[in-house]
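What follows is a short report on a single structure.
Left out: one protein chain. Kept in place: all the others.
Chain naming follows the written order as A, B and C, and within any one chain the residues start at number 1.
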Amino acid sequence: MNSFGRIFRISIFGESHGPAVGIIIDGCPAGIPLQEADFLEDIARRKPGAKGTTPRQEADEPVIHSGVFQQHTTGSPICIWFANQNTRSADYEKQRDVPRPGHADFVARVKYGGFEDYRGGGHFSGRLTLPLVAAGVVAKKILQSGETPIQVRARIVEIGGETDIEKGLEKAIAAKDSIGGIVECEAIGLPIGLGEPFFDSIESVLAHAVFSIPAIKGIEFGAGFQAAKMLGSQHNDPLIDLSGRTATNHAGGVVGGLTNGNPLVFRVVVKPTSSTPQTQHTLNLASGEIEPFSVKGRHDLCIALRVPVVLEAVTAIVLADFMLLAQQSHLIWSSKKEASN
Amino acid sequence: MNSFGRIFRISIFGESHGPAVGIIIDGCPAGIPLQEADFLEDIARRKPGAKGTTPRQEADEPVIHSGVFQQHTTGSPICIWFANQNTRSADYEKQRDVPRPGHADFVARVKYGGFEDYRGGGHFSGRLTLPLVAAGVVAKKILQSGETPIQVRARIVEIGGETDIEKGLEKAIAAKDSIGGIVECEAIGLPIGLGEPFFDSIESVLAHAVFSIPAIKGIEFGAGFQAAKMLGSQHNDPLIDLSGRTATNHAGGVVGGLTNGNPLVFRVVVKPTSSTPQTQHTLNLASGEIEPFSVKGRHDLCIALRVPVVLEAVTAIVLADFMLLAQQSHLIWSSKKEASN
Amino acid sequence: MNSFGRIFRISIFGESHGPAVGIIIDGCPAGIPLQEADFLEDIARRKPGAKGTTPRQEADEPVIHSGVFQQHTTGSPICIWFANQNTRSADYEKQRDVPRPGHADFVARVKYGGFEDYRGGGHFSGRLTLPLVAAGVVAKKILQSGETPIQVRARIVEIGGETDIEKGLEKAIAAKDSIGGIVECEAIGLPIGLGEPFFDSIESVLAHAVFSIPAIKGIEFGAGFQAAKMLGSQHNDPLIDLSGRTATNHAGGVVGGLTNGNPLVFRVVVKPTSSTPQTQHTLNLASGEIEPFSVKGRHDLCIALRVPVVLEAVTAIVLADFMLLAQQSHLIWSSKKEASN
Partner (left out) sequence: MNSFGRIFRISIFGESHGPAVGIIIDGCPAGIPLQEADFLEDIARRKPGAKGTTPRQEADEPVIHSGVFQQHTTGSPICIWFANQNTRSADYEKQRDVPRPGHADFVARVKYGGFEDYRGGGHFSGRLTLPLVAAGVVAKKILQSGETPIQVRARIVEIGGETDIEKGLEKAIAAKDSIGGIVECEAIGLPIGLGEPFFDSIESVLAHAVFSIPAIKGIEFGAGFQAAKMLGSQHNDPLIDLSGRTATNHAGGVVGGLTNGNPLVFRVVVKPTSSTPQTQHTLNLASGEIEPFSVKGRHDLCIALRVPVVLEAVTAIVLADFMLLAQQSHLIWSSKKEASN
């Protein structure tokens, strides 16, 4: 449930206001140079501080507890761990009976029978994306270690309906409200044939991982929802050379569930942060009354701003797993040779 | 790779022009009334014959090979099997070196080293959705066997950009081209708390399964991509009673990855059928030349027309699996009682 | 539950007296020459007919339903199927309320609420080892396709406490009773390093698969239970050359859960066939009385005689899976090179 992957396999743990959050990476090959400093760049990209992001400041210092020796991966599980320090749990204890609109508060309470850690969203918190980013750093190293390095890059393409991101953000600030956005991710350098028909299609496994990022409510590949309006002769991407290159890329680099050698392109929608500064109404579970509700705690106005590095991370995690799985193709080719003799 | 599910687990096999296609369902509880006739209604809904669908006619007669005894499930794996009869493989053998635009022909050839069964798309064929529909019938029985029956229903909401479906279809017929569409699926009667935070969120697992349906290129839950344009105070669904009902359903029935007791609502985009009647261009792998290409074989003009029953099936499969997993919550409650003493 | 393996993954289905038994093999590389005739040799080794085996004669003709095209594997799931023909179900229907001692009749009835197919042991029947043998044939091909072919061979080493097998068998015939035995399996040619520390040790995964063979009640590697009587200086196998060869092989070719390049050697104990010709006593579930019981149906006197080819099959299945997983080590070495620069 809190694990993902087949060869390169991650398991996350922790709560927003507990002692720590962390991740175990199992199945990482031995011999990859790795030290704590390697995580800092991507961690910094996820950090709040910019306009529209939460004022909660955490040190976010990664500590490697296992799986690394003499600054290289050993092939054993890598445990990366982050202490929680800057927590203000009292904010949450007061509102225990007033589930925040748009949050998991109410459903978590029902699912776990009232035993959930409700402080700051507990295990449902976006803080859990921090260890995901750390695992993404390791996955990116695997992707870049092959003969053809694979690059994964995500960026915001729309906020509040505006492609001028600054403008979309100003809209939210003016409205004193949170706001949604769209993030696009691209991976280049992928070989042909990653993925499987049906249940382990590239789209299936990527979507599975991507929807684990809080606030994502949709994903589309290539032309995506625009494809509904297109004719087949428009949407089909004609093959133009033996390397698999196509004249267009409406398929977003995936055909029949497999990578086709063109850039893998997909977009995700990020809903507006549930914790809006606006006064809302919700049910008081103790009184049974609808009552006005104002957000306590410190929150992002536009969580989409912090999604790109997380989206890159889960994409890299998925692709690294597929690349490690694809190593078995060596056998295919030796069999093939035999067959053609 | 060709299996899916944790408790209710399916495995598909077969090729479009091989002897048969089929599915094994493992983990189905014993005692569910089941016989071959039960599959016919949903199979008929998937059948071609209507305007815009392929003229290939198959008997599609389900044969149960195992797991059913005296017209009830036994708790052992259920193998459901369909013979392929109406195949015209010669159509495909001629075009072996001319990969069809938009199809998996080229990538499959690279991935499998030329050993793939290329006739009619082989294992990549939409014909494999037939056993999926059969498994969906069994899953629906599980969903309907509880105290609160769960209903899953999908319908086309848009073809070629038109919500008047007939009009969208005429557009394709007039253009002598294939066309895309949007299908919406709704599940009602779900309890609160199905799903897990992070990797097994309802959205994650549903998206995983849904992208295994050929031609699906995007999925969105609730307000979906519209959420990118919304403010938090608009998107948040206020809780209005202790049953979990909310005033609006922009979340599509899923919060924090868990069902919230409201209808589960999502939409998928179906790309235009790759096999359009239009002349296209593609690469001849033998000559290395770009050449004109006309579709052989018998195909759908608008595959979206046949998607609803398949989408219902994979949705029911996913939800049945979650429901069987959720049985463990009994233990939660007994523990809870103990804790409160 | 009825599936096993990570890359090379099998799923079995069928009942002793149902229409068929069969298996799906997923994850088999493309390009391996395969046709129905390839199964016949191992199927013949499993067949009854020799002294001490059941008189039930089945054609055991394998039919390939998918995953093979032009006599080579395609990389898609391979479904191999065997019709059941020679069934005499009436034998079983009469004794429905009289669970056979040593069989799964009673526990299956409780587990499945009376819906189990009780004829001939249903899904618990030893007949399900037939598709396992078929999958073993495919696995052996994978093992033999590498540069160093891997050979798996099992043989009976003891029957009824006698290493002279004939003598052990005569003992059973004289006693008009069924009898147990010990089967030893050896795999040679394995590379160093297959397996994982802890949960996927070679011993763990092999034992998991081996205990799926009906009637197996114990497994030991190398010196096995004798190790309990040994001193460390006796049991330790001294390394004698850089290829990993050791002077002795008390470890049975596995150290720390990993293959060490020496022959993999293990033994399993096969309990006496539950269906003995002797009159026994059991509980009549309808009357609640203990009553004398005589076996109906046709059975083996010494099922151990038919175990070797089945044991080879599951061993080959496990080792093929480990070999396909080990392909990822290529990446390890390229990383290593980089690290040493």
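Just so we're on the same page, a contact is a pair of C-beta atoms (placed from the backbone, for glycine too) under 8 Å apart; a residue touches a chain by one contact, two chains touch by 3 or more.
Computed from a prediction, not measured in an experiment: that's the story for all the values here.
Asks: Of the listed residues A:T73, A:Q95 or A:S178, which contacts the missing chain in the full complex?
Replies: In the full complex, the listed residue that touches the missing chain is A:T73.
Asks: Among C:I80, C:L143, C:C185 or C:A223, which one touches the chain that has been omitted from the display?
Replies: Candidates C:I80, C:L143, C:C185 or C:A223; residue touching the omitted chain: C:A223.
Asks: From the list C:E58, C:E186 or C:E203, pick the residue that touches the absent chain.
Replies: C:E203
Asks: Identify the residues of subunit C touching the omitted chain, counting contacts across the whole complex.
Replies: Against the left-out chain, subunit C lists 1-4, 12, 99, 101-104, 106-108, 110-115, 123-124, 128, 158-161, 172, 175, 177-182, 192-193, 196-201, 203-205, 207-212, 214, 216-225, 227-242, 244, 250-252, 255-261, 269-276, 278, 280-283, 285, 288, 290, 304, 329, 332-333, 335-336, 339.
Asks: Taking the full complex into account, what residues of subunit A touch the chain not shown?
Replies: Counting over the whole complex, subunit A touches the hidden chain at residues 1-3, 9, 11-15, 18-22, 24, 26-27, 30-31, 63-67, 69-70, 72-79, 81, 111-113, 115-117, 122-123.
Here, only the chains that are shown with their structure count from here on.
Asks: If you take the mean of the Cα atoms for each chain, which one ends up farthest from subunit C?
Replies: Centre of mass proxy via C-alpha means gives A as farthest from subunit C.
Asks: Could you state the distance in Å from the CA-based centre of subunit B to that of subunit C?
Replies: Distance between chain centres: 36 Å.
Asks: Return the distance between the CA-based centres of subunit A and subunit C, expressed in whole Å.
Replies: Result: the chain centres lie 42 Å from each other.
Asks: Could you pull out the residues of subunit C that touch at least 2 other chains?
Replies: Answer for subunit C, listing residues that touch two or more other chains: 30-31, 72, 75-76.
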